[in-house]
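Missing here is one protein chain; the remaining ones are kept as they sit in the complex.
First chain written, first letter: the chains are A and B, and each begins at residue 1.
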Amino acid sequence: MLARGGVRMKSHTTYLWFNTKRRQEIIDITDQVAAEVDGSGVREGMALVSAMHISASVFVNDHESGLWHDILKWLEETVAPWDPSRYRHNETGEDNAAAHLRSLTVGHEVVVPITHGALDLGPWQRIFYGEWDGQRRKRVIVKVMGE
Amino acid sequence: MLARGGVRMKSHTTYLWFNTKRRQEIIDITDQVAAEVDGSGVREGMALVSAMHISASVFVNDHESGLWHDILKWLEETVAPWDPSRYRHNETGEDNAAAHLRSLTVGHEVVVPITHGALDLGPWQRIFYGEWDGQRRKRVIVKVMGE
Partner (left out) sequence: MLARGGVRMKSHTTYLWFNTKRRQEIIDITDQVAAEVDGSGVREGMALVSAMHISASVFVNDHESGLWHDILKWLEETVAPWDPSRYRHNETGEDNAAAHLRSLTVGHEVVVPITHGALDLGPWQRIFYGEWDGQRRKRVIVKVMGE
């Protein structure tokens, strides 16, 4: 257990940019988030890591390429098939309604804990950017807050 | 990049009330959340926007009525059909087990970043209240925290 009090708060904000080659792609961003936490000077607090787009996700899971394959297959076969003809959103000229539903399912942000000045993740936890409609410039905000 | 330190923290709490005409409904609450951020005096921080019910969601997505139709259809056909006979929860006299499962899938809260005194959302991001079992008074807490 760890308790502190009576100190002043700090915040730190940065933006990570992505432009994926494929339309769907999973990118490990843990090291980039850890570097921002390190640079923030925050010892105890939280980092919000949040996609700034409605067709992308940020999530915590496993750094294992077989699983990434499983996730992309599961998003297509179980969560929301890409097939644009299924969705009314695509009558607007878009074809990415499925990417929106995938973002809703997996979520667009995570809040990760900071303890003793570092990301406090479990042994296998890594932070990922999930691009569900890529091949263009998109970004993620990292906002660190604490003491 | 933006880093600040050595200032004192502020918090601000409010509750938004809803009573939808339909049982399922999607409501854009971005302007209400933005007004609370504005009133809080917080320049750098986070806002927690969280449904106080287990049959509702708060999520970030697109302000587009075709997509809202797609989301409601997807919740019924893919995520969790309403049909009360499928669920043991409904033996308690309830008929809303599906609303619980929809809340679990889409999530009941979001944390949104505040930068330079305003919500720091991407170009198409809007905050929504997703009512999955309405026609009665329900609420959402907005808690702003930062410096």
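In this section, a residue touches a chain if its C-beta (ideal position, glycine included) is under 8 Å from a C-beta of that chain, and two chains touch if they have at least 3 such contacts.
Being a predicted model, the structure only gives us computed values, none of them experimental.
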Out of A:Asp28, A:Glu44 or A:Glu76, which is the one that touches the chain we can't see?
A:Glu44
For the chain that got dropped from the picture, name the residues of chain B it touches.
8-14, 39-41, 46, 48, 50-54, 79-80, 87-92, 97, 100-101, 103-105, 107-109, 111, 139, 141, 143, 145
Missing-partner contacts on chain A, residue numbers:
1-9, 44-46, 59-62, 64, 66-67, 69-71, 74, 78, 105-107, 110-113, 115, 120-125, 145-147
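Following the convention adopted for this analysis, only the chains that are shown with their structure count from here on.
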How big is the gap, in whole Å, between where the Cα atoms of chain A centre and where those of chain B centre?
18
